[in-house]
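All protein chains but one are shown at their positions in the complex.
Chains: A, B and C, in written order; residue numbering restarts at 1 for each.
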Amino acid sequence: MSELYRFGVSLEKDLIKRFDELIEHKNYKNRSEALRDLIREDLVKESWEHDKEVAGAITLIYDHHKRELLNTITCIQHDFQTLIMATQHIHLDHNNCLEILAIKGNARDTQNLVHKLKSIKGIKHCTLSMASTGKDI
Amino acid sequence: MSELYRFGVSLEKDLIKRFDELIEHKNYKNRSEALRDLIREDLVKESWEHDKEVAGAITLIYDHHKRELLNTITCIQHDFQTLIMATQHIHLDHNNCLEILAIKGNARDTQNLVHKLKSIKGIKHCTLSMASTGKDI
Amino acid sequence: MSELYRFGVSLEKDLIKRFDELIEHKNYKNRSEALRDLIREDLVKESWEHDKEVAGAITLIYDHHKRELLNTITCIQHDFQTLIMATQHIHLDHNNCLEILAIKGNARDTQNLVHKLKSIKGIKHCTLSMASTGKDI
Partner (left out) sequence: MSELYRFGVSLEKDLIKRFDELIEHKNYKNRSEALRDLIREDLVKESWEHDKEVAGAITLIYDHHKRELLNTITCIQHDFQTLIMATQHIHLDHNNCLEILAIKGNARDTQNLVHKLKSIKGIKHCTLSMASTGKDI
């Protein structure tokens, strides 16, 4: 846990009034916590744009009845085993699976894995949640 | 122009260090100006989500040779004349036009206009730039 | 698994040429598979906008040393237990945790849970991956 640092900010009065209303609506206890979150989101966005070390989640929706699909997905995951830390599998209904891959590694490699998975016949949806390793934020 | 208001913010030292690097890279003169922009973006996003009064731009790309296209676009624009403040037309090449509609009004009406324009045969691309009327931000 | 349905599409020659190049670059085997994915993404986007039943993942990054944080997160998760199907926890380093919540339920409730979690002091980052229950897509 990092030491705290205190500094002054000056804003237009109208702006801070509207911001106070917004953060109350979003459940924030105080301005510092709300500003921290805005700053962190900006930093995480930049990590992904500049191909730094990141963490995140890849979310897959697929029908496990599709022939060979489970084998194909498993093979690709093993090719990317340094990137994929763990997976979680949910049986949505008789046919549909939700599988979530926890990722830590390089931003570009993660994007490549997403492209690989997305193009497989039988995978219905594939999204990437761009988070951070938590270091320095 | 609104009066300035000054207040203190406390952040983790690692976080402010990384933020200072980021805002230098983005040409900001000081933290207050960078924080103001993050706050304003958050407020503008919220105005669009909660259907408030907004301003913005709709950008169209189309081939003006398509039969009846110019008439169709003009008719729709007149149906939405209270929303569209002005238009700007650029001849990209012999076939393609870039037309930008300056918008001020209700967020939902603007989205409806975008749907209407996007579905017209001959309009190749239609995007919406979500900005603000500038009041209170 | 749904029966297949075949229909004809007509596109400008230049457009299909560029699309073929793009989908080859993205590893797709054929146009039908690439078009299916574009259609499904459009449908999933619409499910979230119109507050239908959805599935997805919420990704949290936090420092588990923050006082009371683990208790707070666990309490909130129990308040939303009908929405959260399972969680997965990864130890990113000595301080930082990556926790991924698998979600199935109503789109608006999920957004509320995200707001609740995001505003907690100590949660450094919170993102939402918008996926689908897989039904009818």
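Here is the rule we use: contacts are C-beta pairs under 8 Å (C-beta built on N, C-alpha and C of every residue); 3 or more make two chains touch, one makes a residue touch a chain.
This structure is a prediction, so every number in the text was calculated from the model and none was measured.
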item	value
Missing chain: touched chains present in the view	B, C
Contact residue for the chain not shown (choose from C:Glu12, C:Glu68 or C:Asp93)	C:Glu12
Hidden partner interface residues of subunit B, rising order	1, 26-29, 33-34, 37, 40-41, 44, 55-57, 59, 61-63, 65-66, 85-86, 88, 90, 92-93, 95-98, 100, 102, 104, 115-116, 118-119, 121, 124-125, 127-135, 137
Those residues of subunit C which, in the complete complex, touch the missing chain	1-19, 22, 31-32, 35-36, 38-40, 42-43, 46, 136-137
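Simple rule for what comes next: only the chains that are shown with their structure count from here on.
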item	value
CA centroid of subunit A to CA centroid of subunit B, Å	26
Geometric centre distance via CA averages, subunit C-subunit A, whole Å	9
Subunit C, residues touching no fewer than two other chains	none
